[in-house]
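Omission of a single protein chain aside, the complex is shown with its protein chains in their original locations.
And then chain A:
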Amino acid sequence: MSTETHAFPSLGLVPKAAAPQSMKDFKSDQEVRWCPGCGDYAILAAVQSFLPELGLARENIVFVSGIGCSSRFPYYLNTYGMHSIHGRAPAIATGLAASRPDLSVWVVTGDGDALSIGGNHLIHALRRNVNLKILLFNNRIYGLTKGQYSPTSEVGKITKSTPMGSLDAPFNPLSLAVGAEASFVARTIDSDRKHLQSVLRAAAEHQGTALVEIYQNCNIFNDGAFDALKEPATRDQALIRLEHGQPIRFGSDNGMGVFRDPATGDLTTAAVTADNADRVLVHDAHADSPTTAFALTRLAAQDTLHNTPIGVLRSVQRPVYDTQMLTQLDQAVAQRGRGDLGALLTGSDTWTVD
């Protein structure tokens, strides 16, 4: 298969579907068992209706998940799937992707699964740049264990395990990802299907590990956590939609912009005026340096969610682990020939007994 002709270069080795597919091809026969009103339903529907667009043979798609509400995801997709153990999905998916370049491998995880018990695997998958697409459903709470605070919960969160308020400072998942050398970092929202699918498309196109943080509402234990980004009254002020190559403007009538503070190099927001309009930061997702992408991850206020960038913050090309692993195998054969078991076992220092 040629990579040039494929719409998704990252999937160049994955066989294509023989016939056009539809959303129903990707629905499994299993009853979906999330709580009514859960944001996961919207994400599932968005993924099911997006997958046909990839045009891949369905049998070459694999979803691997860990433990948590979101990790039931693979059961509901009619692809190959594995519902594994808590936090380990990136490690399991790494072994699968590294040994099978003909597969499109997706990881579904949550804020507890990916950032708490599985934090180590997440950062190492990102730095290795294995050809994986990681969908991190962030609801800022533990749902399946019934409502404890998570590593993305805001400080002071009152939960079952923190009746006087949580003490630990949360992770900013995208800051963590940029710090872990991630080559693709994006954020989207469960309720905005169009945006969600555009980010999934960009992730699928990316060669290497893609981390997509999806703000997902848990209507049972943390309802309304992202309302500031969804309510018509607040969303224009809260959401910053990033587009590569475009000045970063937001707010009603795009009256606000993101600027670089010349004194600190940090990013700030301000009203756009005739004087400063030419200084609005132009988003460059492909910048080699992660500095500006990191600064973008720091724009949002943890408590109010004001100035929350969504879209692709960073998307850069760098060597892909599984591709390089395959290259080394090919090189070894080219240099030494295909391994000969008899010769290996014999070695160079032998003697004969008659």
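Keep this in mind: a contact is a pair of C-beta atoms (placed from the backbone, for glycine too) under 8 Å apart; a residue touches a chain by one contact, two chains touch by 3 or more; residues count from 1.
Methods note: contacts and distances are computed from a predicted model.
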item	value
The complex's invisible chain, by UniProt name, from "Cell shape-determining protein MreC", "Tripartite tricarboxylate transporter family receptor", "2-oxoacid:acceptor oxidoreductase subunit alpha" or "Membrane protein"	"2-oxoacid:acceptor oxidoreductase subunit alpha"
Residue, one of A:11, A:98 or A:135, that touches the chain absent here	A:98
Option from A:82, A:270 or A:287 whose C-beta touches the chain left out	A:82
Touch residues of chain A, complete complex, unshown partner	15, 28, 30, 57-62, 64, 74-75, 77-85, 88, 91-100, 102-103, 120-121, 124, 325, 328-329, 331-333, 335-339, 341-342, 344-347, 349-354
